[in-house]
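Everything below concerns the one structure shown next.
For this depiction, one protein chain was excluded, whereas all remaining protein chains were kept in their positions.
Chain IDs A, B and C follow the sequence of writing; residue 1 opens each chain.
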């Protein structure tokens, strides 16, 4: 099955990966963690990074499905 | 020793004693409780009434001295 | 630090802004402002209320409020405080009390504001008499813990 996944990066993580967004297309089921690895080969996910799928927080081993928006970002510091 | 004591009543207690203030003059040491009894002979101090001497909360067995202002009032309901 | 007893209706937001304008120096140190505004409800204990009279003990009320604020400042890191309390005849929706606490950090601001409000409700000599829709008058007997009962 072809998966089309948008990946977004925010704040200090956006600066360290050097981009704000990736659009992945690949076949086969996947998890959030695997999405990171496909988008950032050879670079391990930094500690403390949070992940969201379709704007809800998820664990890194959550599944993703075709059309999902996956986001990675550091701990939030608003307020 | 001559004691001159101002007694004040507030809120529902003021309405039930029918006055806002007494000016007592008597000889001998006294406590807050005795001040009530001198000012209101035959009427016992209602339950839950709070007392203050010179605008600080006190227990009913606290001593009073010449010139003190003694106040009696029900639980406070501000805010 | 300011304590005001108001015999006329007051606007809590104008009071805060006026106080901040008179005390602009604290600007950059303040990270957190916690504000509580108590307003008159048009119901109490299941009855419709159309007015209220607030009595106080001039002198003692201010003295107790100062004491409460001092206690708060001993427990938390507070930059400044403003307390305004209404007395006299009050109508529904009018403000009764304003407590504002300025601090560097939010925990200090929240805790100190709540401490001042709770202590004010149990120690500051104010007394409310309600005028019910039925024209009956009654003294409020005791302040509650501040939560709605189900």
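To be clear about the criterion, contacts are C-beta pairs under 8 Å (C-beta built on N, C-alpha and C of every residue); 3 or more make two chains touch, one makes a residue touch a chain.
Note that the structure is a prediction, hence the values are computed from the model and not measured.
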Practice problem: Kindly name the visible chains that come into contact with the excluded chain. | Solution: A, C
Quiz item: Considering the entire assembly, which residues of chain C contact the chain that has been omitted?
Solution: 13, 16-17, 27-43, 76-77, 92-93, 103-110, 113-114, 117, 121, 144-148
Quiz item: Which parts of chain A are in contact with the chain that was left out?
Solution: 8, 10-12, 52, 55-57, 71, 73-79
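Definition applied: only the chains that are shown with their structure count from here on.
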Exercise. Measure off the straight-line distance from the CA centroid of chain B to the CA centroid of chain C, and report it in whole Å.
Key: 27
Quiz item: Per the centroid of Cα atoms for each chain, what is the distance between chain A and chain B, given in Å?
Solution: 72
